[in-house]
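Below is one structure. I have some questions about it.
What you see is the complex with one protein chain gone and the rest in place.
Chain nomenclature is as follows: A and B, assigned in order of appearance, with residue numbering initiated at 1 for each chain independently.
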Amino acid sequence: MPETFLDSTELILNMGPQHPSTHGVLRVILKLDGEKVTGTDCVIGYLHRGVEKIGENRTYVMFAPYVDRMDYVAAVSNGLGYCLAIEKLLGVEAPPRAQAVRVILTELNRIASHLFWLGTHALDIGATTPVMYCLREREEVLKIFEAYCGARLTTHAFRIGGLQYETYDGFEQQCLAFCDAFPARVDDYEALLTGNRIWIDRLKGVGILNADDCKAYGVTGPMLRAAGVKWDIRKALPYSGYEKYDFEIPVGYNGDTYDRYIVRMQEMRQSARIVRQAVQSLPEGPIMAKVPKVIKPAPGEVYVSIEAPKGELGYYVVSDGTINPYRLRVRPPSFVNLQSLDKMAKGALIADVVAIIGTIDIVLGEVDR
Amino acid sequence: MESAPWESELTLAMKAEFGDSVLEFSTHRGQEFVVAKADSAIAILEYLKYEADYDYLVDVTAVHWPKRAGEEFDLVYILYSFARNHRLRVKTRIADGYKPQTSVTVHLTANWLEREVFDMFGIEFAGHPDPRRILMPDEWKGHPLRKDYSIVQMDDAWVKENLGIESGH
Partner (left out) sequence: MRKFLRTIFLIDLFEGLRVTLRYQHPKNIYTEQYPAERPQVAERYRGAPRLNKNPDTNETLCISCDLCAIACPEALIVVTSIRNPETRRKELTEFTYDTSRCMFCGLCEDACPVDALELTQDFEFAQYSRDGLIWDRQMLEDGPRPTPYKA
């Protein structure tokens, strides 16, 4: 800690770990000059469960449910990344039907995750209404998950090599009905927020992170796109058949909190578009590739990453030829994105810090693992 | 599946630039990686960033191989280039106790990632601006992701002092 922070005019304020706007157990030590933030220090690890260590002590199949517990609002994305990584290590690929169902569920999950973000973020800013509507729509998505795999949050929906469950009767109709109703609902949220003067005043020009800073800090996902970088792993390095679907990557210009909001709203619409295409072109066929009964990849290592709702979610898996991973590293988007908080919060007001933390869209389960 | 040698314009340029410091260019399951000597890692990251557009450091992590005497750790840098749309891994093999140079000077994002590597493996980075633990409590003893650290192991003294309970094993 540099000497200047010990100046008598400086105030050190503890935000969290139980502060409602830190979305879990994040503790931020703010150094203040009046109401201006001159520095931040994040203390994390309150939710550290040693997921990577658990991974080294479980078989490949057994570890799959644990990844759902990292980013628990986007469990399906976590599961997809894990399954893709192990499939890459084994050299198998999921059959087309399984890939399409995976895309449908992951995109629905992206919607659910963004909705949850929108609701809580708006709540932080002081708009208490949207959270009710957001959770109502999210409920529809969770109902699809529940009917498909039997769990709402920690879904464990995918297995290495494909899917465990065939779609249920009415799956397509339910997804399409959701896609039909959803854009109008997004319009509602936008009517509540996008033009609202308080919302604009609180968000515009707050927490600016330009494209170069984003790259330097390794920031990915909607935050990077809000800074104007048109980069999305679904387009750049397509996986699970994303190249087949027609969708756009929404980008912002200023890289401020407001742009991130706009980008995420657009992303939800695009996700609904992908879901519709995937449901309409859902191929028939098997849902499980041929994988050995005991998964025992040859020695080697892979890094596979996907575009999770929060950014680049990567798995670096090292196999030594046994039934347990030798090393399983998770590259969590929230953790890396959170690091840019210091840069964004410097010079902002305390109230803006709340907006900035909200806009990074962190899930502490993933930050701390 | 064995990894195959990898050759491209980039590898030739890097060979010319670094000579013997780069030990291996390989590709494994379609993913390229470079194995380099530990002391040249930062120079290589700099070269890759400024000359070859690998401007996004995705991840820094380590792998513990206790049986490899003298080279107990793999230190892995995963890089990505927006311009080339290509991912590349740079690996160095280091001994236990060796203090690699920090890469924060090249990529700011390495700050927390290296702190995590220190926290989990006990690899100290020379010149790191903020060499603290990040996920485990500051006073914790031991580094959980080392292979000799058992999954049920705890810092009993810490648990007793801070939580007031006997650790449960």
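Keep this in mind: a residue touches a chain if its C-beta (ideal position, glycine included) is under 8 Å from a C-beta of that chain, and two chains touch if they have at least 3 such contacts.
None of the values given here were measured: they were computed from a predicted structure.
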| item | value |
| --- | --- |
| Shown chains that the omitted chain touches within the full complex | A |
| Of A:A177, A:A191 or A:A298, the residue in touch with the unshown chain | A:A191 |
| Residue among A:R58, A:K88 or A:R276 touching the omitted chain | A:R58 |
| Touch list for chain A against the chain that is not drawn | 58, 61-66, 69, 129, 133, 136, 139, 143, 146-151, 154, 156, 164-165, 168, 188, 191-193, 195-197 |
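What we mean here is this: only the chains that are shown with their structure count from here on.
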| item | value |
| --- | --- |
| Interfacial residue positions of chain A with respect to chain B in the complex | 44-45, 48, 50, 52-54, 56-57, 88-89, 91, 215-219, 229, 231, 236-237, 298, 300-303, 305, 312, 314, 316, 318, 326-327, 329, 331, 335-336, 339, 368-369 |
| Chain B - residues contacting chain A, complex | 1, 3, 28-29, 31, 55-59, 61, 63-64, 76, 78, 82, 85, 87, 89, 107-109, 111-113, 120, 133-137, 144-145, 149, 151 |
